[in-house]
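Complex shown without one protein chain; remaining protein chains in place.
Labels for the chains are A, B and C, by order of writing; each one numbers its residues from 1.
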Amino acid sequence: MIKAGIVGGTGYTGVELLRILARHPEVELQAITSRSEAGQAVADMFPNLRGRVDLVFSEPDLGRLSECDVVFFATPNGIAMTMVPELIKAGVRVIDLAADFRLKDASLWQKWYGMEHACPNLLEEAVYGLVEINRGQIQEARLVANPGCYPTAVQLGFLPLIEEGLIDPTSLIADAKSGVSGAGRKASVGTLLCEASESFKAYGVPGHRHLPEIMQGLQYATGEQIGLTFVPHLTPMIRGIHATLYGRLTESGRDLQMIYTNKYSGEHFVDVMPAGAHPETRSVRGSNMVRLAVHQPQDGDVVVILAVIDNLVKGAAGQAVQNMNVMFGFDELDGLNDIAVIP
Amino acid sequence: MIKAGIVGGTGYTGVELLRILARHPEVELQAITSRSEAGQAVADMFPNLRGRVDLVFSEPDLGRLSECDVVFFATPNGIAMTMVPELIKAGVRVIDLAADFRLKDASLWQKWYGMEHACPNLLEEAVYGLVEINRGQIQEARLVANPGCYPTAVQLGFLPLIEEGLIDPTSLIADAKSGVSGAGRKASVGTLLCEASESFKAYGVPGHRHLPEIMQGLQYATGEQIGLTFVPHLTPMIRGIHATLYGRLTESGRDLQMIYTNKYSGEHFVDVMPAGAHPETRSVRGSNMVRLAVHQPQDGDVVVILAVIDNLVKGAAGQAVQNMNVMFGFDELDGLNDIAVIP
Amino acid sequence: MIKAGIVGGTGYTGVELLRILARHPEVELQAITSRSEAGQAVADMFPNLRGRVDLVFSEPDLGRLSECDVVFFATPNGIAMTMVPELIKAGVRVIDLAADFRLKDASLWQKWYGMEHACPNLLEEAVYGLVEINRGQIQEARLVANPGCYPTAVQLGFLPLIEEGLIDPTSLIADAKSGVSGAGRKASVGTLLCEASESFKAYGVPGHRHLPEIMQGLQYATGEQIGLTFVPHLTPMIRGIHATLYGRLTESGRDLQMIYTNKYSGEHFVDVMPAGAHPETRSVRGSNMVRLAVHQPQDGDVVVILAVIDNLVKGAAGQAVQNMNVMFGFDELDGLNDIAVIP
Partner (left out) sequence: MIKAGIVGGTGYTGVELLRILARHPEVELQAITSRSEAGQAVADMFPNLRGRVDLVFSEPDLGRLSECDVVFFATPNGIAMTMVPELIKAGVRVIDLAADFRLKDASLWQKWYGMEHACPNLLEEAVYGLVEINRGQIQEARLVANPGCYPTAVQLGFLPLIEEGLIDPTSLIADAKSGVSGAGRKASVGTLLCEASESFKAYGVPGHRHLPEIMQGLQYATGEQIGLTFVPHLTPMIRGIHATLYGRLTESGRDLQMIYTNKYSGEHFVDVMPAGAHPETRSVRGSNMVRLAVHQPQDGDVVVILAVIDNLVKGAAGQAVQNMNVMFGFDELDGLNDIAVIP
């Protein structure tokens, strides 16, 4: 049993961490902090946790957090980087679900996130927590940068072909669709039910913060320059990301289905569906699975990859726990054994 | 480990049984039958089960089912009653999720279900599987009639006051709202997304089949004649039942909150919420919980009880597994430990 | 052509007024005010109005508003009462969509709305704008209190039986369900898509502000004391109210269907559906219609009335325009001729 703390537990990734960790066989929840809700019982805010989590939100306190073996940051961007150095110094291992440690280049981070980085020296050490790609490094990591939701789906979808050099890396298109929970649990007009349901729209077409994160990951895999057009959309549902990925094949006659099957054989959480399949987001809702399908319409030179995840699980809290399992040598499935609820 | 079979596994209660039983520590899934889908892999129809359930739908076969310790019927009304006698004779214990064995009076059953009962002699023996009320009888039962979804919510809501004689049993009103999954997974125009979403309506006001079931249960508890107006409504969501129950108090000054707390103390799956609470259906989605709240608006003589369940779990498959756990002496929580997914 | 102004046009009743008035043959939109959005084009906030409304939000200015023939208040409660006296003095006729002038009793208003009334002397003069009941008074009114959304559905549903003395006025139950737009267009966590969709709950059971408004209206009709239990619920959809009304019949053998048909014969906006019908909210979505159905389940002594409206049209902006049409002698259908969009 290890002791875990959560900083910033009032958002959707926070409650999802609680839901998962409350049933994790190797974890004891030690503290969950929220400056605004300090003193309130967690289960009063999230009634699904009544009888399952008896924690009370507490003020973020480095002393108490330092007693944890692992601390998760489920905070807005820019918070973790102010607390992580001290926690690491105290021997605590950290998993940051925000974006603070995802980009290796501090100036690029500053450009996209609009603030100076508080501890750029940790960027090099931080391990990008896409387990299927970086499992080895994660085992040893003191600091894991949990990937963004879109980047998880887009990278796992593109990487098999990128690594094989089978698609032109300079003309990639990622048309991604997210449920509204990706916008978080903050009061705002744009994500009211009356604004976001029964409607569909793109957003951030001029530039979205997940663009440099995806490009960094793809570039690392291929070594070549990446050209990527990334268009996210808001979909009238709560959970789920569907990434529709387009690449131009540079070679013909290869068995694309087998490339994906081989790449992800042995992975618990990646399901390569049969040729011709169209994965639906609900097939992974509430679970840590990624489901993928590869298409080559009319045998042309455009490959279409479909990838679905639950943005709050494999795209956030579930992947964070998967990282923790790897870091502490637990069974990678611990706490992540749920089956998607259909219907 | 016991061997379980499911007859009629292609509907929503069927897939929900599979989801629950696939992770049940004491159960081995032996067979799942579907006349129409025989030969198809279960996971091809329900992709959430890929990698978790490798069964193939088979023709319903009494021989094979007779090798099970328990058989669940997730069939339309009128099927179980044609197969149950033989199964029981073969020593199989049966849990019927349909309505075949819920009413004790065969002529009443015939009136509401429009067909003659095939084995009225079993009606007396069949135990009504509302565990919180009938736990003792269920332990010994060969045949359990799993309660309907509305009856579960309405009875658990009304019974504490009915049993205490605190409300007039002749003027009860149950205004109940259900998600669309209550209508099942059959092709029909009325439950298309384009017909049922963004709209709300009552149905069955002249008379719904769950009315006699509820009245039978309440009458059994009080011994007196029951007068109940029951109005079900279709709500634009997938899962969940919300019952709003109205009764006229016959006595004043009693601590209603305590009556509920006492009645359900020790029950794993009934959560009496604090005074003033308004339970929401999502707080039980995907879980076997019932959440209840009691109100006495403006300290008048009308009591309002709010009860929420997931119609497919506590209102169907979850309660069926809870019954099985009781019948076979397992921990009542086995397989039913999920926390509702919020958001 | 008359000149119309709208105070507080950034909420859902505001945009609905604009949608209706933009096509009204007798109205010229003169001004729409919003302190927070002054200077912004209306069509930038509501893109459905692009090319149809070229107004810009302006600061609320009594001078400019005084040039209007009619001013609508689509403001939060407590604003209209501070501006109405001066407007009326200037000869402007006022329709208040908020609650400021709905209750005749200033102390009752203060109790439920938590503030002192700024012009209690106008309460007597204000005409309650339920056109089907008060058409004559509305024609002459200087100040119309537009009814609340729930009160519109509940009163139109109960009144035919109340007026005929056919139900016990002391044991009425109104179980009402509203779409989320009833909560308005303000940033709040509770009405986020991720909080309010795929869930159903009651709220305000201890007491809701529409309770005294309904009771006042029913009491006025019968002269007797009213006993009403009113339970509102939040439904996961944008628009629509469904009121399920329960009354105890004091007389048997009367043709309830005919009572409703007669009461509302000649009313453009009230549709008494055939016996046995279950009106759905989408059948009135975007329109000013009320649809009603009357049931007497199992010929018992409980009558069930089903009433549906669009909370933003007949429950707010549409009814306000209907009031204006009556006040200025226009065709009552002017601007209100839309057919509900199905699906």
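Note that a residue touches a chain if its C-beta (ideal position, glycine included) is under 8 Å from a C-beta of that chain, and two chains touch if they have at least 3 such contacts.
Predicted model, so just to flag it, every value in this text is computed and none were measured.
Student: May I ask which residue of B:Ala38, B:Leu62 or B:Leu192 touches the chain that does not appear here?
Tutor: B:Leu192
Student: One chain is left out of this view; which of B:Leu166, B:Ile238, B:Val270 or B:Ile342 touches it in the full complex?
Tutor: Answer from the full complex: B:Ile238 touches the omitted chain.
Student: Looking at A:Ala4, A:Leu123, A:Ile214 or A:Ile238, which residue reaches the missing chain?
Tutor: A:Ile238
Student: Tell me which stretches of chain A touch the chain missing from the display.
Tutor: That gives, for chain A, the contact residues 171, 173, 175, 177, 179, 194-195, 197-203, 205-207, 227, 229, 231, 233, 235-240, 242, 244, 246, 248, 276, 278-282, 285, 295, 297-298, 300, 302, 304, 306, 308, 343.
Student: What is the set of chain C residues that contact the non-displayed chain in the whole complex?
Tutor: 12, 15, 19, 22-23, 46-52, 181, 185, 198, 238-239, 271, 273, 279-280, 282-287, 291, 312, 337-343
Student: Determine and list the chain B residues touching the chain excluded from the picture.
Tutor: 12, 180-181, 185-189, 191-198, 236, 238
Everything that follows uses one rule, which is that only the chains that are shown with their structure count from here on.
Student: Tell me whether chain A and chain B, two copies of the same sequence, contact each other through the same residue numbers or different ones, using over half shared as the line for same.
Tutor: Over half shared, hence same.
Student: How many angstrom lie between the centres of chain B and chain C, each centre taken as the mean Cα position?
Tutor: Centre-to-centre distance between chain B and chain C: 39 Å.
Student: Please report how many Å separate the Cα centroid of chain A from that of chain B, as a whole number.
Tutor: Going by mean C-alpha positions, chain A sits 37 Å from chain B.
Student: Show the residues in chain C shared as contacts by 2 or more other chains, in ascending order.
Tutor: 194-195, 197-198, 236, 238
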